[in-house]
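All protein chains but one are shown in place.
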Amino acid sequence: MANVTREDLAGLERNVLTTTVERMLAWARSSSVWPVQFGLACCAIEMIATTTSKFDIARFGMEAFRASPRQSDLMIVAGRVSQKMASVLRHIYDQMLEPKWVLSMGDCASCGGVYNNYALVQGVDKIVPVDVYVAGCPPRPEALLYGLMKLQEKIRAGARGGGR
Amino acid sequence: MSGSLTPVQAFLAERLGEQLRETHAFRGDATVVVDRERVVDVLRWLQDDPWHFQVLVDLTAWDRCPLEPRFEVVYHLLSLSRRERLRVKVRVPGQDPVVPSAVSVFAGADWFEREVWDLFGIRFAGHPNLVRILMPDDWEGHPLRRDYPLTEEPVEFQGHVPKVPSEIVPRVKPGRVDP
Partner (left out) sequence: MSLVRETLTINMGPQHPSTHGVLRLVLELEGEVIVSCQPVIGYLHTGIEKEMENRTYHQNITLVDRIEYLSSYHEELAYCMAVEKLLGVEVPKRAQYIRVILCELNRIASHLVWLGTTGIDLNVSSLLMYCFRDRERILELFEMVSGQRMMPGYFRIGGVAEDLPEEFEHAVRPFLEEFPRRLDEYEAMLTDNLIWRRRHEGVAVLSRKDALAYGVTGPTLRGSGIPYDVRKAFPYSSYDEFEFDVPTGENGDAYDRYRVRMEEMRQSRRIVLQALACLPDGPVITQDRKVALPPRAELVRSMEAVIHQFKLVSEGIHPPKGEVYAAVESPRGEKGYYIVSDGSNRPVRVRVRAPSFSNLQALPAMIRGGMLADVVVAIASIDIVLGDVDR
């Protein structure tokens, strides 16, 4: 074995870090959450505004909104879910691969919102398990970003989404 | 109805005689109520010279329950060259809600009539494809009828049943003195 000096060992502490596999995976997953394009109504416009340059969702690694649910991690349900759309929503959710998360954006997705009638599902958590609720009608892009940051915290806190 | 008739209303009064039930121009909107058997003829006459009501702006209905006849199907017409609007209404009884389809006169009546069928249950005789358009295909009932409930879900609290949103400001019946 070569001569290892005290300075070498100190250098080792600075240049090598140890962690658990779970933490590494959680860090990787939370830093590149890819949402699926699921904008339904007005909240979708604010979601698009979040991706544009003023609010810039890309600094969180989430600008890659995939059209296909099989390539995405997060479903941001942005807008009101009607009875006709409910089965489509569940279908898309089922097609996403584990680990997956759901963020319910806006009042209509969280609880039915302004509308309490025959046509809407009163809250998307009746159909899919929701991880983060973002309130607002529509929520400002900053509110959505805060919700996404909370989701990142949840991922890093060791939570695995879906089929728990 | 008293009051002077607009030229269109006078023309229809002459052509239809008894089958023109009512005319009025409340707040400047010229309106005629015709019998349902003649409505397609009326639309065709109005589309031609000299009236040129070429655009069917809207085709809708409303439920007059408990008045009879129960439904009123409302056609809004527009003449681009003469810059004039006209409202044609047809009263339809609740037990036999059928109206001849206007698709042969205006191609755009297609989706409008499907929507009225979907939400009110009024059939349009001669429509090529009268199926639901807004509600799911297996939905039962016609939501915009007055006797179809709004289906509100009250928020769940423990030990308290709050008012549903439509009861927060209660309905005040008509019959109050108008301003």
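Going by the order they are written in, the chains are A and B; count residues from 1 in each one.
Keep in mind that, in the parts below, contacts are C-beta pairs under 8 Å (C-beta built on N, C-alpha and C of every residue); 3 or more make two chains touch, one makes a residue touch a chain.
None of these values were measured; they are calculated from a predicted model.
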Contact with the hidden chain (one of A:W27, A:Y118 or A:Y146): A:Y118
Footprint left on subunit B by the chain that the document does not show: 26-27, 29, 31, 54-58, 60, 62-63, 74, 76, 80, 83, 85, 87, 106-108, 110-111, 132-136, 143-144, 148, 150, 165-166, 169, 171-176, 178-179
Those residues of subunit A which, in the complete complex, touch the missing chain: 36-42, 44-46, 48-49, 52-54, 67, 69, 79-80, 82-85, 88, 92, 114-120, 137-138, 140
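Convention: only the chains that are shown with their structure count from here on.
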Subunit A and subunit B, separation of their C-alpha mean positions in angstrom: 45
Residue numbers on subunit A that touch subunit B, as the complex places them: 83-84, 112, 116-119, 122
Residue ranges of subunit B in contact with subunit A within the complex: 135-136, 139, 143, 148-153, 164-166
